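A single protein chain has been omitted from the complex, and every remaining protein chain is retained in its original position.
Going by the order they are written in, the chains are A, B and C; count residues from 1 in each one.
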Amino acid sequence: MKAAVIVFPGSNCDRDVKVALDAATGRPTSMIWHKETELPALDLIVLPGGFSYGDYLRAGAIAARSPVMRAVVAKAQSGTAVLAICNGFQVATEAGLLPGTLMRNRNQKFVCKDVHLKVETSQTAFTARYAAGQVIRLPIAHADGNYFADPETLAEIEAEGRVAFRYVTPDGAPDDDANPNGSAANIAGVFNREKTVLGLMPHPERLTEPALGGIDGRAMFDSLVAALS
Amino acid sequence: MTAAAAIDFASHGLSREEYERLKATLGREPTLVEIGVIGALWSEHCSYKSSKKWLRRLPSQAPWVICGPGENAGVVDIGDGQAAVFKMESHNHPSFIEPYQGAATGVGGILRDVFTMGARPIANMNALRFGDPAHPRTRHLVAGVVAGIGGYGNCVGVPTVGGECGFDPGYNENILVNAMTVGLADAARIFYSAAAGIGNAVVYVGSKTGRDGIHGATMASAEFDEATEEKRPTVQVGDPFTEKLLIEACLELMASDAIVAIQDMGAAGLTSSVFEMAAKGEVGIDLDLDRVPTREPGMSAYEIMLSESQERMLMVLRPERADAAAAIFAKWDLDFAVIGEVTGSGHLVLRHKGETVADLPVAALSAETPEYDRPIRATPPQAPLDAASLAGGEPLDKSLLRLISAPELASKRWIWEQYDHMVMADTIQRPGGDAAVVRVHGSGKALAISVDCTPRYCAADPEMGGAQALAEVWRNLTATGAKPLAFTDCLNFGNPERPEIMGAFAAAIEGLRRAALALDFPVVSGNVSLYNETQGRGIPPTPEIGGIGLIADWRRMAIIAPELGHILVVVGETRGHLGQSLYLAKCLGRAEGPPPPVDLAAERRHGDFVRAEIAAGRLRSCHDLSDGGILVGVAEMCLAGRTGAKVRLPATEIPAMAAFGEDQGRYLAALDRAEVTGFLARAKAAEVPAAEIGKFDGSDLTLEGFFSISLDAIRTAHEGWFPGYMAAP
Amino acid sequence: MKAKVHITLKPGVLDPQGKAIAHALAALGFGGIAEARQGKYIEIDLAEADRARAQAAVEAMCKQLLANTVIENYSIELAE
Partner (left out) sequence: MKAKVHITLKPGVLDPQGKAIAHALAALGFGGIAEARQGKYIEIDLAEADRARAQAAVEAMCKQLLANTVIENYSIELAE
């Protein structure tokens, strides 16, 4: 699998996801500067976490209009897989790759902690190594992770099975106590219609080694390697 | 040059005597810009004129120290050609005036001190002291400071991995915000600030200069009164996004050989950075202030020199590399301007709009920097506690719940969940344990980091309190298995012109000195914050200490969580010292007695023993004892390990002494049953007191003969206070 | 020419910041607050001296960057 991480000014999880990808693929992941206008042949594009352009104006807004994003959108439209994590998710919604938007957390505060997530489907390149319904633990670290979409969009996403992950209690209940930011329907991650683009607020790259406190994130990278190699 | 018309030297922070000294050195009347420049340089904040005499007494050498105090940050060798670079700094006054921006720019400033040296920042810490929780302003200050630290650190992508937070009415009008950064560098590529090379370009990079925080340094060197609240300088606003770009651009440039010298613009902005670079390099510098990138039109030379706009650096570059350097800064969309050159004149010459506005002999003025030997008065010793007066308190379980939910000991989760403590994916001990631990990226090594101080001890006996603060940091590092390497400090005190404050300062330094020598734990950087005082009332003496230690193999580190079935052993001697303890304060409402004595030889022996056990792979769970003593320590381990425990107390005159006494030099170790006999035997051989006192088991904390409380009740008490307090209107 | 741009959330779009403000005001003892909504106010200094062209340019800025038109409305005022 040939993977590349897009680096915006202010990205700060670019190295972290590269480390996780390098380990999963066994080969170096390339890093692509936001001023590039063309992309090489790739199997996976990662939009990493961080604070692109300081998240000034709106989280992800300025990065979504940077030169490289036109190329990313074109690749995504022709079927290249895109994994958009945290700030990357915000960029992806601003760029129109994914529906909805990520608003300020309902308690107005940045939140960094492990959360539990229910894997809604294992029928995708991103989640094949998880079991549908499985509860996993991943860290979140964001101030704007409150997923919002209008009711019709939400209904459509649900109907098409495009919710990837939901915030749940450790025993799998998607209740309000388990919702760390106020997201609609406890949504933590969504797919595009073709399920080739995944955006999620939690950071799979932060839990890929026992030393970091767990390995629940590793299966996502392993899934991608298996599906895209 | 035109001399300043009416000489209002006091408003530039100079005393008459200092003004005369400046005049004598120049041999003429100074200009307005010169008075401004020297006023800032000779301020307490920049010159350390009251503290220097004492700071020199601190030991700063060890074979592993690469660079001690005197540069932007300290540097220690961590093997394999790598170095750890770190420093702590205060941002107390600005944070009181504008908590969010004050704290945020404090983080920005300390990050710059570290990456200026060529290091990539890998961890932030913070030590916070607020007033009485019931004080009307406290909640707002806590909310703003925490949001500001998070807002800056999260955005630049450096994990904030730990810190501490205390409350005391003594900080009602003078909160403390001390921030520490640890960075990682190539030991052979450390960058220093001494300018060199006649004709080399002096280059300004980063953000533009605005009228922010002019007079910040002089403000940090004066007491608060109503008037300062009035003439608040424009508060500095931090721009963490620009800082992130500046980090990346500087590190990219540092990979080449373009930089001769580099210095961040911190307190007193361009003034102190350019003067320091010239003084250290024993050269002159000519600056053309018209070339300084400014944010607003019409800025005067005075304003340009004294602006404290953030996210700026000054560099001396090899001229043939200037173009390549400019290209790097252009790539990162940062300002880059050649604003002057290094000269052989030995003078700092400033030109603005065709006029020479300052011409200062650098060496002569450095030599004339005032240094005071201020009068000192010793803190009177406290009478020992009468043990009989301590008998008959409330039941021990009540006291335990009271302590574990007191603002001092309650969980600080509300704070650290607002900090991204995992970015960079090397945090292997998150906040909540003894010391934070971050891996040295891509290696088997890790750094343990801790910040500590116990102001109530320091107030009662500043020398013992100083020694204790250092010992506690050392103990926290040791409890993870790390070898403590060196420390940095923020010495926060009141008005040094008062003999009792200066006496406490001198005594604290003496305590630090003794502890540093005994523990082989030198100082490599630090900061002094004086005049933390409002209307004649100073803060409790607060020598905040930040230490780092090296874990050679992070697979062999200890954590505080025990495993079910582990045997609990207390290491060190339990005498039941309750003087100045949290138990005395919270459960008996008394602040009395001497603080616990620190036996430095025992401290070292006990710590060295514990560390050796961890390094040998025999001890995987360990917790140091401090505030609240054994019972609080056990409760914290139970919470971390999600297990109950059955404990019996060592014998003391009254049970509360054993339960909550704050005797120093102690650890709790949780061991596999099979390891206990050997552990105790080796302890004995090393002359380290150690005794089995219980077992981790079940879901209650049981103290034999006294009580049994559920872990849930303890957790609720421990986790509840902070969010409850912050949610109240 | 100076452009003053107001960016507000469309009706029906969740406004966590506005909600937090209303809540905090109530906690401070301010009564009778039915709702608070938070938007952005952006001032832009333009070299353009022609009103119509300035209006068109700022419209384009709003559509392309300043507003997220999925959830936000914008309004523009021009001043000398």
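Going forward, a residue touches a chain if its C-beta (ideal position, glycine included) is under 8 Å from a C-beta of that chain, and two chains touch if they have at least 3 such contacts.
Here the structure is a predicted model, which is why all the values come from computation and not from measurement.
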| item | value |
| --- | --- |
| Residue among B:F241, B:Y302 or B:F679 that touches the chain left out of view | B:F241 |
| Subunit A residues that touch the omitted chain in the full complex | 53-54, 56-57, 62, 65-66 |
| Absent chain, residues of subunit B that touch it | 97-98, 100-101, 207, 210-212, 232, 234-239, 241-242, 295-296, 309-310, 333 |
| Chain not shown, touching residues in subunit C | 6-8, 18, 21-22, 24-25, 28, 30-48, 57, 60-61, 64-66 |
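As a convention for this text, only the chains that are shown with their structure count from here on.
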| item | value |
| --- | --- |
| Rounded Å distance between subunit A and subunit C, as computed from the means of their C-alpha atoms | 29 |
| Subunit A and subunit B, separation of their C-alpha mean positions in angstrom | 36 |
